[in-house]
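Note that this complex is displayed minus one protein chain, with the remaining chains in position.
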Amino acid sequence: MTPPSTAVLHQPLTLEFAYTRSLGPVLSQYMSALAAKQVLGAVLSDGRVAVPPPEYDPVSHEEISRMQPVSDEGVVVTWSWVAEPLPDQPLDHPFAFALVLLDGADVPLLHAVDAGSPDAIRTGMRVRARWADERVGSVRDLACFEPAGLDTASPGGSAYSTSDGRTASDEGASVSRPDGVTSTTTPVRLAYDYAASPEESAFGRGLKEGRILAQACPVCHKVYVPPRGACPVDGVPTTDPIDLPDTGIVTTFCIVNVPFLGQRITPPYVSAYVLLDGSDIAFLHLILGVDAAEVRMGMRVRAVWKPEDERSYSMETISHFEPTGEPDADYESYRRHL
Amino acid sequence: MTKTPAAVIGVGQTHYRAKREDVSMPGLLREAIDRALADAELTFADIDAVVVGKAPDLFEGVMMPELFLADAIGATGKPMIRVHTAGSVGGSTAIVAASLVQSGVHDRVLTVAFEKQSESNAMWALSIPVPFTMPVHAGAGGFFAPHVRSYIRRSGAPTEIGAMVAAKDRNNALKNPYAHLRNPDTTIESVLASQVLWDPVRYDETCPSSDGACAMVIASEGAVKASGITNPAWIQGQVMRSEPLAYAERDQANPWAGRDAAAHLWRSTGITDPRTEIDCAEIYVPFSWFEPMWMENLGFAAEGEGWKLTEQGVTALTGDLPVNMSGGVLSSNPIGASGMIRFAEAALQVMGEAGEHQVDGARRALGHAYGGGSQFFAMWVVGSQKP
Partner (left out) sequence: MRDVAVVGFAQRQMREFDGSPNCIELLVPLLQELWEQTGWTKEDIGFWCSGSSDYLAGRSFSFVTAIDALGAVPPISESHVEMDAAWALYEAWIKIQTGEADTALVYGFGKSSASTLRRTLALQLDPYTLTPLWPDTVSIAGMQARLGIEQGVWSEKEMAEVAARSRTNATGNEHAIRRGETTIDDVLAQELLADPLRRWDCAPVTDGAAAIVIAATDTLPRTSPAIRPAVITGIAHCVDSPSLGLRDLTRSPSAERAGAAAGGASVGLADVTVAELHAPFSHQELILRRELGLGDDVRINPSGGALGGNPMFSAGLIRIGEAARRIWSGEADKVLAHATSGAALQQNLVCVMASGQARRPEER
């Protein structure tokens, strides 16, 4: 028999959720305006107009109470080139991220510019917003910016001055918001390559072969299953695989009745701590093949393995544990393991 | 090395709800922070440092959210630390904040803990399958229920104890305007009639999932003197202890780390009989059976006898040692904040500011938090007497 590989086991892992974020009054105004193809800036305590608006003034700490419209056109303040866009970025072909100072604002906004090539974008260049066809009240309603074609403000093009001063008529108009958008959904999807530890990997390979390979701590000699990168008491790696029998007892358990998002086993089911014969630590597993109400602390059980072609590297290779029918273990014999 | 005495001089909490859809994350924190600053009669300019605590970032899908919150919470231009010790985080955050003052480094520290877990789903976030492991337990309840069973077996406690705790805490919550669950019809019978979720734990014996934040201002002796605050809650002692999640023969129902922490706390505060010397306690009870378990773990009752304190009404609001006067975690549970809420409610008691759920004459109170698989413990004793 060829010796088992000692390489570590890998598996893709995806964390994904569509977070629903309530916006509060300031961002609600901002997002609602975006849905209407309008950009609002917050009027800060020092008079500057900030896009996107912070909810609280960075100096006075007061909640922003005045917002005013700014143009959806402005000037590139700085940029960098994204040669290989990442998933969910605003564009899926090469583009620039840039800070864009919109006409009427004093604080630049970070966004994408669809310039086409790094030669086609430069600081000082005018850009204009490209709005999404379908807008819901999120920052993606403004899909990106694109070159506006002129390097200086077109005469009469922008109604807002780009400078340190503002025209009197621009003083903090409070914008009536269309049907308020009060929340935004921001999907977050992260893809990982998950690797197990060498001990977990050895254990997983053993399971596939129908073996339960525990390891003992060389210092305290306690037998750990699954084996660990370090004995939690002594801080040294457990070593020396020990083949354990697939029988043991239930130390304690609960009956799971509640369904929940992401659950993989249909309730009701018994989730129990199983202490295998010869081991010093119990692990959680399923008890089936008996009415949930019949499960008892101390009940003797044996593993029911999945057929070879259904086995994996996880404890799911054991489908569940079922009662052996032997007399229950004496309470004193497992009391210390509770 | 002597510590600079430190005291809580301001407390602020949000209204805890299943979903705080009326605010953003900054808005949620500011609700608690603004109240704490007002209570302390201070402004942001008076604050020297900010300590933020919350549980896994996965709940809100923001990595290290204190970074984007810096302006909103007044931390810009100041030192800011973010603590994460699983469920005990609210408590350990308060302890880190207290240490900043006790070390002599800062005079006034703002500390806030929060969770806006309605942005995702708490059960989902706590039950994400880890590759190569078997997803057996169903969230936190599924993890703790087997140990509750062990406790009942070991102690011989009557089965209605869990319901008694739940009814007590939920009725206490009616006297707490901030509490999430405020159902006036909770009785022992109604709890016993509720669905069993993870046998033996019932629906009504289980904490809710809440959005919320809790904030405190902790000040040095000198800063207390300089303030107009006449009723500070002096931090008389604090402790943190951790043990591994799983090791051979680990006692899951009466964890060593908790016992060790409590023993250290009583020793360092000169308390020899906590049962009589502590006037009231806010302890972290997310599943009602944890009340008797923690009463033993903390040394208020001998092993196997914690349930008697519940049964005899000792832990009732009108009892000899009221526990969770605010309604506790059973009534409000923004996971990252719950520990701090315990610490803050203990402070409110000795400040005499607990309103309808005030324990008359409370001069010494315990705040307690735990996290992980009952492996992280954070506790403090606050009192009207300077240490």
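Every chain is named by a letter (A and B) in the order it is written, and numbering of its residues begins at 1.
Methods note: a contact is a pair of C-beta atoms (placed from the backbone, for glycine too) under 8 Å apart; a residue touches a chain by one contact, two chains touch by 3 or more.
For clarity, every value in this text was computed on a predicted model and none was experimentally measured.
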From B:7, B:47 or B:83, residue that would touch the chain that is not displayed: B:83
Of B:71, B:305, B:320 or B:353, the one touching the omitted chain in the full complex: B:71
Residue of B:96, B:157 or B:298 touching the missing chain in the full complex: B:96
Residue among A:140, A:208, A:306 or A:335 touching the omitted chain: A:140
Listed residues A:43, A:64, A:129 or A:196, member touching the removed chain: A:196
Where the missing chain touches chain B, by residue: 1-3, 24-25, 56-58, 60-65, 67-71, 75-86, 92, 96, 99-100, 102-105, 125-126, 128, 130, 239-245, 247, 256-257, 260-261, 372, 375-376
Residues of chain A in contact with the chain not shown: 7-8, 13, 15, 19, 21, 23, 27, 30-31, 50-52, 54, 58, 77-83, 86-90, 97-99, 107-112, 118, 123, 138-140, 184, 186, 188, 190-198, 200, 228-237
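To be clear about the criterion, only the chains that are shown with their structure count from here on.
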Inter-centroid spacing, chain B versus chain A (mean Cα positions, whole Å): 26
Touching residues on chain B, where the partner in the complex is chain A: 19-27, 30, 44, 58, 60-61, 71-72, 74, 76, 118-121, 123-124, 127-139, 141-142, 145-150, 153-154, 195-201, 244-253
Complex contact set, residues of chain A against chain B: 9, 11, 13, 15, 17, 19-27, 54-56, 58, 61, 63, 182-183, 186, 188, 194, 196, 200, 204, 220, 222-224, 231-233, 251-258, 260-265, 267, 271-273, 280-281, 284-286, 292, 297, 313-316, 331, 335-338
